[in-house]
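Structure record follows, encoded as structure tokens.
Right, chain A next:
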Amino acid sequence: MLQIQDVIRAYLPAIVFVVLGIGLGAVFASLNSVLGPKPKHARRATAEPYESGLPSEVKKTMRFGISFYLVAMLFILFDIETIFLFPVAMQLKAFGTFALIEISVFIVLLFVAFIYVWRRGALEWK
Partner candidate 1 sequence: MSVTTLGWLVLLTPLAGSVLIGLTFKALPQRVHGALGTAAIGLAFVFAVLMFFGLQDRGEEERQLVSVAWDYANTVGVDAQLAILIDPLSVLMCLVVTGVSTLIHLYSFSYMGGDRGYTRFFAYLNFFVFSMLLLVLAANFFLLIVGWAFVGAASYMLISFWYRRTTATAAGIKAFVINVAGDVGLVLGAYFIFQGTNSLDFLTSFERVGEAFTENQTELVAGCILLLVGAFAKSAQVPFHTWLPDAMEGPTPVSSLIHAATMVTAGVYLIARLHPLFEHAPDAAMVGSIIGCATLLIAATIGLVVTDLKRVIAYSTMSQIGYMIMAVSSAVYAAGMFHLMTHAFFKALLFMAAGSVISAMGGNQDLDRMSGFRKVMPFTFACMVIGGLALSGIPPFSGFFSKDEILAYMIDRGGVYLVMAILGYVGALMTAFYTFRMIFRAFFGKMSPEAEELSHGHLYHAPEPTNPANGEVEDTEVGFPGPEHHIAERAGGMKIAMGGLAVLAIVGGFVQIPGVTSALHDFLHPTFHDSELFEEIHPSHTAEWIGLAIGALIGAAGIFAAWTIYGKGGNAASFQARLKPVHTFFVNKWFFDEAIDFLIVRPAAWMGRFANSTFERLFVNGALVGGSSGAIRALSAAVRSIQSGYLRYYAALLLIGFSGLGAYFLISA
Partner candidate 2 sequence: MTGLLAQATTKGPPINWEALSPFIALVAGGCIVLLVGLARSAFIRRQVVPVLTLLTLGATAGLGVWQWDINEGIVANAMVVDNLTLALTMIFVAGGIAAVFLSWRSIASAEAGEGEYYALMLMSILGMLVLVAANDLVVLFIGFELLSIPLYVLCATHMRREQSLESGLKYLIIGSVGSATLLYGLAMLYGAAGGTNYGDIAAVAAEMADDTLFMVGIGLVLAGLAFKASVAPFHQWTPDVYEGAPTPVTGFMAVATKAAAFGVIIRLFVGPLIDATTTWAPAFATLAVITIIVGNVGALGQSSLKRMLAYSSVAQAGYMIAGVVVTTQLGIAATVFYLAIYVVMNLAAFAVITARERETGLGDDISSLYGLGRDRPFLAWPMTIAMLALAGFPVTAGFFGKIYLINAAVNNGYGWLGVVIVVGSAISLAYYLRVVAAVWMREAPAASTSLSAVPIMAGGSPEGDEAAYAAGREPGADVGRVVSEDFGEPSIITSGPRISQPEVIFVAVFCALVTIAFGVYPEPLMDVARDAGEALQSLR
């Protein structure tokens, strides 16, 4: 029979995570309004829900730089790389050197791509 304590113990990390998350988020949000510098006049950008990134509400004629997409796409590309590394890293012992070689090849290819992107100037904001 399942004891309530067992359930709590099993979910304890999640509960702690949720509580801490909410708590910390609330603290930083409130601290910001208490401690942060206050402009004389409210600016439009700081009134936005998200200070960086796309505006949440746009007119249909709005244009913005292509560089944003480029950087975002490259970011995702290299970000995903990490995800592939994790399972191999976890089970490296089980898979042995083969997996190591495979993942090295993978990284080398990405590295080539990285050099290319870098040298081609795709990471510069224009």
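Please note the rule applied: a contact is a pair of C-beta atoms (placed from the backbone, for glycine too) under 8 Å apart; a residue touches a chain by one contact, two chains touch by 3 or more; residues count from 1.
On how the list was made: all candidates are chains of the complex that A comes from, given by their letters.
Computed from a prediction, not measured in an experiment: that's the story for all the values here.
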item: Options 1 or 2 - which one, within this complex, touches chain A; value: 2
item: Footprint of candidate 2 on chain A - complex, ascending; value: 94-96, 98-99, 102, 109, 112, 115-116, 119-121
